[in-house]
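Note that one protein chain of the assembly has been removed; the remaining protein chains are unaltered in position.
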Amino acid sequence: MHFLVIAGSLRAGSLNKILARWAVQRLGELRPGTSATFIDLQPLQIPVYDGDIEAQGIPQSINALAQQLSAADGLVLCTPEYNGSIAAPVKNLLDWLSRVKPQPFIGKPVQIFAASPGALGGVRGLWHTRVPFEVLGAHVMPGMVGVGQANTKLSGENTLNDPAAQKQLDPALENFMNFAQKLKQPV
Amino acid sequence: MHFLVIAGSLRAGSLNKILARWAVQRLGELRPGTSATFIDLQPLQIPVYDGDIEAQGIPQSINALAQQLSAADGLVLCTPEYNGSIAAPVKNLLDWLSRVKPQPFIGKPVQIFAASPGALGGVRGLWHTRVPFEVLGAHVMPGMVGVGQANTKLSGENTLNDPAAQKQLDPALENFMNFAQKLKQPV
Amino acid sequence: MHFLVIAGSLRAGSLNKILARWAVQRLGELRPGTSATFIDLQPLQIPVYDGDIEAQGIPQSINALAQQLSAADGLVLCTPEYNGSIAAPVKNLLDWLSRVKPQPFIGKPVQIFAASPGALGGVRGLWHTRVPFEVLGAHVMPGMVGVGQANTKLSGENTLNDPAAQKQLDPALENFMNFAQKLKQPV
Partner (left out) sequence: MHFLVIAGSLRAGSLNKILARWAVQRLGELRPGTSATFIDLQPLQIPVYDGDIEAQGIPQSINALAQQLSAADGLVLCTPEYNGSIAAPVKNLLDWLSRVKPQPFIGKPVQIFAASPGALGGVRGLWHTRVPFEVLGAHVMPGMVGVGQANTKLSGENTLNDPAAQKQLDPALENFMNFAQKLKQPV
């Protein structure tokens, strides 16, 4: 199986990018043979959704991402909450991707994690973040995980140094891969 | 496969009860060999959740329902929206069921429909209705269906007389059964 | 001004009942001349909403509560979250009150607090709890407060023993009373 892993924050030093790169590696460790690709949204320079831009053509980066998503067995999103709800870069990505036909989210397994320096781990926003994915037809895993005080747990390129967090994230990734594999099987 | 079908409204003449009984029959028609059981919540006389009642023992009807749910391959819920959100009888059922160990919703496929005499078909409340199911670990199908003007479409014991509504409900039930079957398979 | 204070949990030993009774007293301390009445839902024995019961008459306790609410300058709700969303006793109360005409929530100021033994203080459920109040026309204060680890902070009949929590609750109550007073003034 092959997965995409997207970080919902744009800035280079984002905790969610570290978590995303950790997940890329961890998916393969937990289930040998599994591969995953990290998507950094910052260099894609996606504009805010605007129907007048769309009329001139959906941005090439969006079409490419939609193709990668269609080809993948699922998506892991590592995202901050912004103002108690979905982060603008994530909502913007979704609003653009929703314009691509065929729509790449239909039936797609999605796992959402949140890393946050705060105590709550972004858990409040996760329940708003999943809604548009579900509206677009994705199967968002019920078990989301928020990693609080993430600035003390995530570092470097892709290091998670917190056994308690890993104890939540690992089974979530295992469940997610099992789920994706089951959905992939013929009935 | 075997499914439970629950109506979220208590009153005997509820449109959602007609829709639920229609779904019971339709599941078997669409996929011969499939069976389904309609659960009428009204005669169960479930009290409003109260920790002091629980301390004396979870109501027998709740324990029985939890067992039926654990044994089923999935749940179809036909529910009204009350005040733009989850109907009290549904939330109350969930709050009681959440107290049973092991928790019967973990990994359980759930399909939500809404029948409503109004034009919007209860669609606003559906997105709040799914949240506690997901919190409890269920896989709620992304494609929910709201049947508006349902008083002109549903009648008798279990009659749906509206091709347009059926054209939405049938594929939702098919997807749901496919999904449940895939989840049931070993990896 | 006069306020109602309702606890969303039924059981006698509920942390939210302690917080509610604390709020009753604190409203008067913060603004002398203000009075507040604590409503304990448990003895009211409100049945789960059922249109067949309603057809025989809205329960007397609901009609009485609607009148008290109409006469009050606002409502303080102290409520647990159940399964990441609104507590069943609260949703059930709202679904019954919504059937009373004229509807008592229109334009009514509402302040929501949550006490919880957990670390998150019920904050996840608060954002679902406010929705049906708003659907019914209430002005729910944006600043909700969740008191986490409340079992170590609330005790006795109405004692809050935690300066940090009080530092959040006091200004919320002050803002709420100012807001209610402004809405009460003629334009």
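Going in written order, the chains are labelled A, B and C, and every chain counts its residues from 1.
Here is the rule we go by: contacts are C-beta pairs under 8 Å (C-beta built on N, C-alpha and C of every residue); 3 or more make two chains touch, one makes a residue touch a chain.
All figures in this text were calculated on a predicted structure; none of them were measured in a lab.
**Q** Out of A:L10, A:A150, A:A165 or A:A180, which touches the unshown chain?
**A** Only one listed residue reaches the unshown chain, and that is A:L10.
**Q** If the hidden chain were put back, which of C:A64, C:A119 or C:L183 would touch it?
**A** Looking across C:A64, C:A119 or C:L183, the contact with the absent chain belongs to C:L183.
**Q** Which one touches the absent chain: C:K91, C:R124 or C:H139?
**A** C:H139
**Q** If the hidden chain were put back, which residues of chain A would touch it?
**A** So the residues of chain A touching the missing chain come out as 9-14, 42, 46-52, 55, 82-89, 91-92, 94-96, 98, 128, 131-132, 135-136.
**Q** Extract the touching residues of chain B with respect to the undisplayed chain.
**A** Given the touch definition above, chain B has residues 84, 119-120, 123-124, 127 touching the missing chain.
**Q** Since one chain isn't shown, list which residues of chain C touch it in the complete complex.
**A** 127, 130-131, 134-140, 142-143, 178-179, 181-183, 185, 187
Just so we're on the same page, only the chains that are shown with their structure count from here on.
**Q** Using mean C-alpha positions as chain centres, tell me how far chain A is from chain C in Å, no decimals.
**A** Computed from C-alpha means, the inter-chain centre distance equals 37 Å.
**Q** Starting from the mean Cα coordinates of chain A and chain B, work out the distance between those two points in Å.
**A** Here the centre of chain B sits 30 Å away from the centre of chain A.
**Q** Tell me, which residues of chain B touch at least two other chains?
**A** Expected reply: 131, 135-136.
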